[in-house]
Structure formats: C-alpha cells, structure tokens
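Heads up: the structure comes next, in structure tokens.
Omission of a single protein chain aside, the complex is shown with its protein chains in their original locations.
Right, chain A next:
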Amino acid sequence: MGGLMDFGFLDDVRRMNKRQLYYQVLNFGMIVSSALMIWKGLMVVTGSESPIVVVLSGSMEPAFFRGDLLFLTNYQEEPIRVGDIVVFKIEGRDIPIVHRVIKVHEKENGTVKFLTKGDNNSVDDRGLYAPGQLWLEKKDVVGRAQGFVPYVGIVTILMNDYPKFKYLILACLGAFVLIHRE
C-alpha cells in the first residue's frame, strides 16, 4: 500500500535529520577519498603514475603469471638496464604491458632508447609497438617492477572480464555504506 516508502531497510535512513544524512554521504565520500589518497600518496612516493599493476597476460611466464600483483617504482635518476622488467604504455593501447628490457642505447645527453620482449614470447615487442615505432623511450615507462605478490590480482582480472560483476559489487557496497548507520 505504501509502495516505495514501505521498505523496512530504509527506516534507518528515513529517521535521520539533515545533518545525519549529510554525514552519511560524507562518510561514503571519506571511504572513497581514503582509498584515493592512499593511491595518490603511493604515486607521489614511487614516482609512478600507477604504482600497483596486475599482470593480465602470460607473456612473462614463468617469472609472472596472470593475476600476479606488481609493485612499481619510477625514479628518474635510476637508469634503465638490460634485464630490468619494465611496465610501459604504447600509444593507442589502454592497457600497459609488463616486459623485460633486452637492448638499451644510451646517449651522452641522457636520452635512452630500449627494446623489450616478453620472456614467454618468441619475438621481441616491435610488433606490439605503435606502427613505425622501433624503440621505447623514457616517457613511455610507467614503472619498473620491484616486487610482486602472486595471484592476488586474480580478483581484478575477474572484474575486468565481467564488468557487470564489478558494477554489481560496487553498487552493493555503496548502497550498504549509505543506508547503514554506523
């Protein structure tokens, strides 16, 4: 009879006054903000625009498997050397790639050109680069792998594969925080 207004689970929210409602929204905002600020803080500390990435392909097996979590740093003063595992971006591709450096050319003035290859791939990455691009440069680098946690990122992969699942979880969590009074 009451239609929409009869849902019992909304009673908590309906009993709140304006300040409490606003605080409820702020509370949700602070949870999001805390996560965001930790991420941005990590960015500042590591110098990398994406300090934690998940390995999405098997091209670096057996070093990294699908779902491994990588921790990256990108300090400008550290030189790139052959054997380093770098994460780089290619123009026109959304997802960064994790591969190993196999050739480096350094000039006196500090400019660097390098070539990468996946450990599990039979050829180097020139086929993956933008058309006509033969080398990567420092500006393409997102970071260098410093450590990894195996398989933790599998949740991320699942969420990427099933975007609806991701939005469902986010919506549920958001609704819970907004409706539930602490």
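We take it that contacts are C-beta pairs under 8 Å (C-beta built on N, C-alpha and C of every residue); 3 or more make two chains touch, one makes a residue touch a chain; residues count from 1.
Throughout what follows, contacts and distances are computed from a predicted model.
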{"item": "Identity of the absent chain, which is to be given by its UniProt protein name, from \"Sof1-like protein domain-containing protein\", \"ER membrane protein complex subunit 2\", \"Signal peptidase complex subunit 2\" or \"DNA replication complex GINS protein PSF2\"", "value": "\"Signal peptidase complex subunit 2\""}
{"item": "Selected from A:Gly41, A:Pro79, A:Pro150 or A:Gly174 as touching the chain missing from the view", "value": "A:Gly41"}
{"item": "Candidates A:Arg19, A:Lys107 or A:Lys164 - the one touching the absent chain", "value": "A:Arg19"}
{"item": "Touch list for chain A against the chain that is not drawn", "value": "1-3, 5-6, 8, 11-12, 14-15, 19, 22-23, 26-27, 29-30, 32-34, 36-37, 40-41, 43-44, 47, 49, 181-182"}
